[in-house]
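Every protein chain except one is present and positioned as in the full complex.
So that you can tell them apart, the chains are marked A, B, C, D and E in the order they are listed, and the count of residues begins at 1 in each.
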Amino acid sequence: MVKRFLSRGYDELRQVEIIPHYYPHGDGSCFVKFGRTHVICAATIEERVPPFLRNLGTGWVTAEYGMLPCSCNERTDREAVRGKQSGRTSEIQRLIGRSLRSVVDMNVLGSRQIKVDCDVILADGGTRTASITGAFVALHLTCQKLLKNKTIAMSPITKHVVAVSCGVVNGTPLLDLDYSEDSVADVDSNFIMSDDMIIEIQMCGEKRPFTESELDQLLVLARKGRDELIGKQKVAIGG
Amino acid sequence: MVKRFLSRGYDELRQVEIIPHYYPHGDGSCFVKFGRTHVICAATIEERVPPFLRNLGTGWVTAEYGMLPCSCNERTDREAVRGKQSGRTSEIQRLIGRSLRSVVDMNVLGSRQIKVDCDVILADGGTRTASITGAFVALHLTCQKLLKNKTIAMSPITKHVVAVSCGVVNGTPLLDLDYSEDSVADVDSNFIMSDDMIIEIQMCGEKRPFTESELDQLLVLARKGRDELIGKQKVAIGG
Amino acid sequence: MVKRFLSRGYDELRQVEIIPHYYPHGDGSCFVKFGRTHVICAATIEERVPPFLRNLGTGWVTAEYGMLPCSCNERTDREAVRGKQSGRTSEIQRLIGRSLRSVVDMNVLGSRQIKVDCDVILADGGTRTASITGAFVALHLTCQKLLKNKTIAMSPITKHVVAVSCGVVNGTPLLDLDYSEDSVADVDSNFIMSDDMIIEIQMCGEKRPFTESELDQLLVLARKGRDELIGKQKVAIGG
Amino acid sequence: MVKRFLSRGYDELRQVEIIPHYYPHGDGSCFVKFGRTHVICAATIEERVPPFLRNLGTGWVTAEYGMLPCSCNERTDREAVRGKQSGRTSEIQRLIGRSLRSVVDMNVLGSRQIKVDCDVILADGGTRTASITGAFVALHLTCQKLLKNKTIAMSPITKHVVAVSCGVVNGTPLLDLDYSEDSVADVDSNFIMSDDMIIEIQMCGEKRPFTESELDQLLVLARKGRDELIGKQKVAIGG
Amino acid sequence: MVKRFLSRGYDELRQVEIIPHYYPHGDGSCFVKFGRTHVICAATIEERVPPFLRNLGTGWVTAEYGMLPCSCNERTDREAVRGKQSGRTSEIQRLIGRSLRSVVDMNVLGSRQIKVDCDVILADGGTRTASITGAFVALHLTCQKLLKNKTIAMSPITKHVVAVSCGVVNGTPLLDLDYSEDSVADVDSNFIMSDDMIIEIQMCGEKRPFTESELDQLLVLARKGRDELIGKQKVAIGG
Partner (left out) sequence: MVKRFLSRGYDELRQVEIIPHYYPHGDGSCFVKFGRTHVICAATIEERVPPFLRNLGTGWVTAEYGMLPCSCNERTDREAVRGKQSGRTSEIQRLIGRSLRSVVDMNVLGSRQIKVDCDVILADGGTRTASITGAFVALHLTCQKLLKNKTIAMSPITKHVVAVSCGVVNGTPLLDLDYSEDSVADVDSNFIMSDDMIIEIQMCGEKRPFTESELDQLLVLARKGRDELIGKQKVAIGG
């Protein structure tokens, strides 16, 4: 039996908190905590679109991701000093963008872009799942602002989107891994989910291959996590 | 009903060919074709390991990926001219490396690194799945050489690894999408698989979320593709 | 007469708060607030020195500075994406390092480096003065840890160091400018000070040249700010 | 007497093959072999010109060059990973562009650019001469397409252009050096030639200076190689 | 008592020479010598402004700074080879630009930019003060040219600007430090001054903190240097 920090059950999320309107300025932001993983998510509206969408009348949603050098136990090099974003960073910010776009109607958004910055202040595993869950809130608050300003007539957001990690540690399926669990997991997965469907699955067995039955077990956990996270989002966006 | 190029059935791979020993020199290479997707995979042995493995006695396997600028219908910018690899490139080469490492016993490999270059000559969808499938062959031929030279006493390779894409196009699940299918797919996935288990799943519904039942349907197709691809690998490595 | 936010007097600091041990991990950190300017300062010990100090037995202190893209009213580009640090960033982190080094006895520190990261979470003017004031606390806590571990026999820190900005706005000298004041100031200055002396003065009249009498007036304000900031530091470091 | 691979005579080219229309897509391409040196040449039409030609009504021809990391006996670093093209790469692609431009009437081409990518798949000496010889074929096929589409009224190509290397090895002048010869040559040269004239000479004696008489001997060989290569080009372009 | 090179007094400048019109071409240039510190300053008019000034009708003045690799006693790396400008370079060129802008009326200059290149040919301390002093001359000659061409109706230059360093060496305040003095100074400062006022002060005690009385002593020296340098500028610009 795996013993978790703070006596957490195998199918329990860490303590999740989403504080909306973290910034006094800007277009929509929140501070999201998954236990000791803390992320600031802040959205910015830009009244232009990427070149491939020019003159099409549709919008775009994208994301950038970063970690403070001291947010982890071991200091990591500052990407601005190394002169480029790592492969891992690039992969995560592409994932966040893709996840958000799957619940936005780009025709309703119109010819503008929303960029969501996800900056990790403290990292204890699950930075990408906390980022996606918080980024949705920042995006939603931004669309509320656009609605209130009458820049758009209806909300382009079609569903909620949350993300949660699951893994197999010492043969036990666990929900929402922290760093100490993640670093010894046999199998590791991220589920990006909307209200009743799946948006993306990333499931990886770098230590050993896995079976379809393990996939099914983790899906059960993910559904449970999804329902709770969407509940937290609803409170944060006042919905 | 979806009509496929060359009257291919919904659960059929494109014509797959793996030509071993493509290069007269080097440590192990092949030319792999998935229909009109052509990739050169070539492995190189380096008698040193990355810094984080120094003095541990274990080895490493990694990969680099590139596309010729004219390999696609639309010319893409040369990454060497732009001065960096794109996020997509970085994501794919990380995936190839992770997939290969999952079937290598690093203690048996010993304190050396094998780097596999996957260069796409012609691209028609599925460049990452062809790359992984071919990279395994290049890696295997390289280990055969190490064995023959008596550099290592037994093979570090524990299983086969192949990759195949599946997707849902107009409501129909399809195996091994070509570019024309991939660009209109509702749901898109890559399955990295070993002989009887799964190594990694990437399944994404950027156009629309998907259901667990769709996941199950694609898994059936992926298993069929896996068996055929492992058959092709066995012939190429003379096993 | 200039009217300041929250009825602040011309010679009053904003509300300053220094929360020590912000990070549960790491070598010494704090969260510093100068009104709505918030900075995380975190120090890391590295058991090596820059090349020019090799084999000399003396140590080094350096700093890195960054701003979250959304910390300002207007989003700024992420330096990791642009691929380099701006001239402004480079100037500020050099200043922070220089300021800290002026109060450290490098022979006592021994052959190791302390790097202090200053990351701005929220920016409302004075990010460099808050950074220096907080960086000193992070550095001090780090030296306490080295002492406690008996890595060093006595503290290498010889004095306190704080920084404060002063400026002339509409003819009135003001202490500790916020962004709304800074952006319209005729004359702008930063004073880096230790307990009873000056470490560095940067005083600039980009809008118009200034007189020696103005310099003297700002010095008076700076001394007042210095005394209060050192008081805050003493509380934070438990001294 | 120097003994050459496959009993080649001192004034014989390696086996040269030019396969036109290598790519099913694109604007004009070929696969060129000089013995075991293999290059893919592919041209792309861009309906814009570099800034210095804007609004002049004339066109431009340029080239990019690359080598697959495993194309040589010793793997070379991938330029996209190193983040820049080497001096050698830059020099070769400038040479290819210059050579092609010398046989194109830019007024006839009109306000568009043709970019020719030369990617070395297998390298055994003479990659720049094979690239130029193949790039001309890709360029010619592209102009044929423009003519067929009636985008231009007459061909902008005024002559053929080929390139061939010559060198002095152990005192013997040789035509079309392979890598084993090139690496021990006293004197090394590349001749870029059109039907009956010279476009560019690069002749270098890094091991030892050379005489005018040696220059003359190499010119005789170069003329012989030129005639044969133009013959191959004529077949490939169906002329 | 400090003994200075060539028996210079503690309050004497090195031999200063400003040769106007150094370049036969270009918009305004000079060669400036502060003893063995030699700098070429050359201004270029650009009929466009930075993005943040577009459509405002006002101009801009900026500067770039560089050192020849062999201009110092110890060769320094070429910044073009390292691929970026150092923090020190960036800091100096920002200072030069700021200094020049403080004496230019941007409305009078109109919608154009003047860029002043300061390239150090020989470096013996004080390269930034020589650069600013010479850059003003290049800028002034350029404005004369604009006036002569009737591009502008009156000169945008409102005052002179010069720069001079002062420092405390072994307890003695000195004017205009050369490298041998600068490298052992306890306190180091740069004063950017106009005819009767101050534009910028940078005063730094990296070796030890300093007192307000030291600041006052250096100010006296700076005023003396200022008067002499403005005299030299007047001769050079024929004013």
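Everything below uses one rule, namely that a residue touches a chain if its C-beta (ideal position, glycine included) is under 8 Å from a C-beta of that chain, and two chains touch if they have at least 3 such contacts.
Note that the coordinates shown come from a computational prediction; the quantities given were computed from them, not determined experimentally.
Chemist: Touch partners of the unshown chain, restricted to the chains that are shown, please.
Modeler: Looking at the complete complex, the unshown chain comes into contact with D, E.
Chemist: Consider the whole complex, including the chain that is not shown, and state which of E:Glu91, E:Asp117, E:Glu181 or E:Glu214 touches that chain.
Modeler: In the full complex, the listed residue that touches the missing chain is E:Asp117.
Chemist: Tell me which residue among D:Thr58, D:Thr76 or D:Ser102 touches the hidden chain in the full complex.
Modeler: D:Ser102
Chemist: Just checking the interface: what residues of chain E touch the absent partner chain?
Modeler: Interface with the chain not displayed, on the chain E side: 23-26, 29, 36, 40, 42, 44, 64, 66, 68-70, 72-73, 75, 78-81, 83-85, 89, 115, 117, 119, 121-122.
Chemist: Which residue numbers on chain D touch the omitted chain?
Modeler: Chain D touches the missing chain through residues 84, 87-88, 90-91, 93-94, 98, 101-102, 159, 193-194, 197-212, 215, 219.
In this text, only the chains that are shown with their structure count from here on.
Chemist: If you average the CA coordinates per chain, which chain's centre is most distant from that of chain D?
Modeler: C
Chemist: Taking each chain's centre as the mean position of its Cα atoms, how many Å separate chain D from chain E?
Modeler: Spacing between the chain centres: roughly 51 Å.
Chemist: Rounded to the nearest whole Å, what is the centre-to-centre distance of chain C and chain E, using the mean of the C-alpha atoms as each centre?
Modeler: Each chain's C-alpha centroid was found; their separation is 28 Å.
Chemist: Which positions in chain D are in touch with at least two other chains?
Modeler: Within chain D, the residues that touch at least two other chains are 83-84.
Chemist: What is the shape of the graph in which nodes denote protein chains and edges denote touching chain pairs (line, ring, star, complete, other)?
Modeler: Here the contact pattern is a line, an open path with two ends.
Chemist: Go through the chains and record each pair that touches.
Modeler: Result for touching pairs of chains: A-B, A-C, B-D, C-E.
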